[in-house]
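Excluded from the complex is one protein chain; the other protein chains are retained at their positions.
We call the chains A and B, going by the order they appear; numbering starts again at 1 in every chain.
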Amino acid sequence: MSATTAPAGTTRGIPARQILRGAILIAILLLALLPLLNHLPADSAFRVSDFTVAVTGKWICYAVLALAIDLAWGYAGILSLGHGAFFALGGYAMGMHLMRLIGPRGVYGHPVLPDFMVFLGYRELPWYWLGFDHFPYAILMAMVVPGLLAFVVGYLSFRSRITGVYFSIITQAMTYALMLAFFRNDMGFGGNNGFTDFKQLLGVPLNTQGARAGLFYAALALLAGSLVLCRHIVGTKLGRVLVAVRDAESRVRFLGYSVTAFKLTVFVLSAVLAGLAGALYVPLVGIINPGEFAPGNSIEAVIWVAVGGRGTLIGALLGAFSVNALKTWLTSVAPDLWLFVLGGLFVAVTVFLPRGLIGLFRSAAK
Amino acid sequence: MNSNITRRAALAGLGGALALPAIRPAFAQGAPIKVGVLHSLSGTMAISETALRDTVLMMVEDQNKKGGVMGRRLEAVVVDPASNWPLFAEKARELLAVSKCDVVFGCWTSVSRKSVLPVFEELNGLLFYPVQYEGEEQSKNVFYTGAAPNQQAIPAVEYLMGKDGGEAKRIALLGTDYVYPRTTNRILRAYLNSKGIADADIMEEYTPFGHSDWQGIVSRVKRFAGEGKKTAIVSTINGDANVPFYRELGNQGIKAEDIPCVAFSVGEEELAGIDTKPLVGHLAAWNYFMSVEGAPNTAFKKMWADYIKSDKRVTNDPMEATYTGFRMWVQAVEKAKSTGVDAVREAMYGQKIMAPCGYEEVMGTNHHLSKPVMIGEVMENGQFNIVYKTPNAIPAENWSPFIPENKNRRG
Partner (left out) sequence: MEKRAAGQPAARTIMTRILPLLLVLLFALPAAAQDAFLDALPGLAGGFGTQAEAVERLGAGGDARALPVLRALSDSTLRKNGSTVILPDGTDAATGRPADTAGAETVRINNRVRSALRGALGRLQLVSAHADERYAAADSVFRSRSADNVAPLEAAIARESVPRVKERQQLALAASRLVAADAAVKRQGIATLGEASSEDARALLLEARAANPDMTAEIDRAVASIDSRLTFKRAAETLFQGLSLGSVLLLAALGLAITFGVMGVINMAHGEFVMLGAYTTFVVQEACRGIPWLLPWSLPLSVPAAFLVAGLAGTALERGLIRHLYGRPLETLLMTFGVGMILQQAVRLAFGAQNREVLSPAWMQGILSLPGGINITQNRLWVIVFSLLVLGLTLAAIRLTRFGLEMRAVVQNRRTAATMGIRTGRVDALTFAFGSGLAGMAGVALSQIDNVSPNLGTGYIIDSFMVVVFGGVGSLIGTLVGAMGLGVLNKVIEPWAGAVLAKVAVLVIIMLFIQRRPRGLFALKGRAAEA
């Protein structure tokens, strides 16, 4: 990990950065404590409920998604409004694995076919379902499928020099088209209901405290790993070229760099991260369905990054956690008014805090 | 007129949430009984689900006026799962694990129910689900107070094929592409085949959610009807797509006398958004209509009008199912003398109630309610003219005999 190079565009005062780094470390440690606190007796003041563990696990997956978006948008200026699609595809790969693991415990007791296939009259597994009974294959697919889609869409777009809002609109159409396609029951992905009622993963029943803690740590490890990876990337030459592409694409091209290759690399990498986040998200929330492809979801994920502060990896994390925590809280406290608060926050941050919460923190630290 | 209700609901939710920290410890005798409300208040399903949220709040208020349940006050906890299925699961867990709700009324779509089901089973919660659905499910943690397919779809098609319904010989099955229409149509196809209607005389077509351009499909139905046999449409079109569909039917001049259309998801609430004149005579099959006559329904309608402070808002079948489910739960709690889920479950079996539909309904051990089937024709005022009723409430067959795989079913 090359922590020596500052992320581009963030050469601020040293103390602020050190405070931040310390804060992240403490935050991750605190997060790591959560599942342990879940084991305390019910009347303990420090006990953390199952709900908190589950919901925090979900936020961690969102944070990885935000990190992936920030890498592409904050550093390379590629604003994809289709990252929800990569996330969902990763989720579907894991969902297919979980469905295969149900085995004969489904309602209709078929040894191989998931319930919905028995029901829709499938005689055998479609070819694209083969192999998903193996965990490593499912994880591989959770990376390969989003990566491949990102490669195709990215290659076609970057080669034609489609940038800025045009790229955003295309990726939005991509996730929209995928959503419509996955809604179709004839696709073999369970239609609107998607996949649910999972039983186990890696031999562990899913509806236990232990399984949730395990998934939580897996998500946390993914988050830490992604953070390290992203920091490494933005610190290397690749990262600096990306920032240059973001700020003046044609100049970089005139300098002889293959802009397409650089953008493609980071876009595919970002999609793979999103896919992995989705793969962990599914066993945590217990359902995956085409609603995850909804264009609104992708936009919201981008907004987390904007709220936290784009172009600073920490900002993405901060944004994902704070917006989702706010949403969880508000949908219970003010079920009729939460959209006003959240919508207002999005407006206020983009207009008044162009650098996001991190920017606010930095100017305060200065 | 409306904002005042929603504000009240918002305050109720706010009150519920603020009270959370205070009730963290185990209940003392006399602490309020918590009733969770898990209906979408925003997003695509808000259109249908907000009325159910209001119904539950009305029931809670009414029960408290009567002195609560076992002398304990009821307290509603309202959350907004925002038509987002993973959020449904999260909110269900919150209602059960954090708010410690003794019972939850909620869900509309099948996918939302499927999403919360593992949570209710894991935490041994109690869910009342008030909407007609495709069946093929039975959980010990859920009571289904809406219709199973044999309590809605099959009697409706029987009616269409009978003398009063026009003796249809050819059926167009139109639906939104999700599990309820797919299952219902599968059952109906098997049923129609068993009645001697060949596959060539059945048309089946699915559209995405919120489909708004029905020109092509309605013309195809017209063509389908042009084969010289009396044709009828069976619609499992969901939610928002209905208004444009009916507009297109009306505009293409399809009259109920020529091609009657019977719908399973269109009630008074949906008709409130449409000019119903061109639709007169088209049908809906439900277990309750607002136009049902009799004292129980008059009382129910008055209660609703008083609560919502408007005589324009209609009642509909899922609202009635919510009402019935709530009353039954109260009876069961009083019988069990406990809000414990296991005790209430046992007490629920065999509970009887005189429902607003005018029939005595019984909760079966299969967790489904016996219900009468009614067929109504749309009238100009947006209400239904009931043209057929079963003589008795029919027990639910949640595992349809028309689905061969049910033979291999576990348990």
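Here is the rule we go by: contacts are C-beta pairs under 8 Å (C-beta built on N, C-alpha and C of every residue); 3 or more make two chains touch, one makes a residue touch a chain.
For clarity, every value in this text was computed on a predicted model and none was experimentally measured.
When the whole complex is considered, the residue among B:Asp213, B:Asp311 or B:Asp342 that touches the unshown chain is B:Asp213.
Listed residues A:Ala23, A:Leu36, A:Leu156 or A:Ala325: the one in touch with the omitted chain is A:Leu156.
Only one residue from A:Gly57, A:Pro146 or A:Pro295 touches the chain missing from this view: A:Pro295. Remark: the omitted chain is touched by one listed residue; of B:Ser42, B:Gln151 or B:Asn297 this is B:Ser42. Of the residues in chain B, those that touch the hidden partner chain are 2-3, 6, 41-44, 46-47, 49-51, 163-167, 177, 205-208, 210-213, 215-217, 219-220, 222-223, 225-230, 240, 243-244, 247-248, 250-253, 256-258, 260, 269-270, 272-275, 278, 281, 283, 377, 379-380, 385, 387. Think of the hidden chain as still there; on chain A it touches residues 73, 79, 153, 156-157, 159-166, 168-170, 172-174, 176-177, 180-181, 183-184, 295-296, 299-300, 302-303, 306, 336-337, 339-340, 342-347, 350-351, 354.
What we mean here is this: only the chains that are shown with their structure count from here on.
With centres taken as mean Cα positions, chain B sits 35 Å from chain A. Remark: chain A residues 43, 49-51, 54-55, 58, 105-110, 116, 118-120, 180, 183-185, 191-194, 196-198, 206-207, 285-287, 289, 291-292, 328, 331-339 touch chain B in the complex. By the touch rule above, chain B contacts chain A in their complex via residues 6-7, 9-10, 13-14, 17-18, 25, 41-42, 77-82, 84-87, 89-91, 93-94, 97-99, 109-111, 114-115, 117-119, 121-123, 136-137, 177-179, 182-183, 186, 206, 208-209, 403, 405-406, 408-410.
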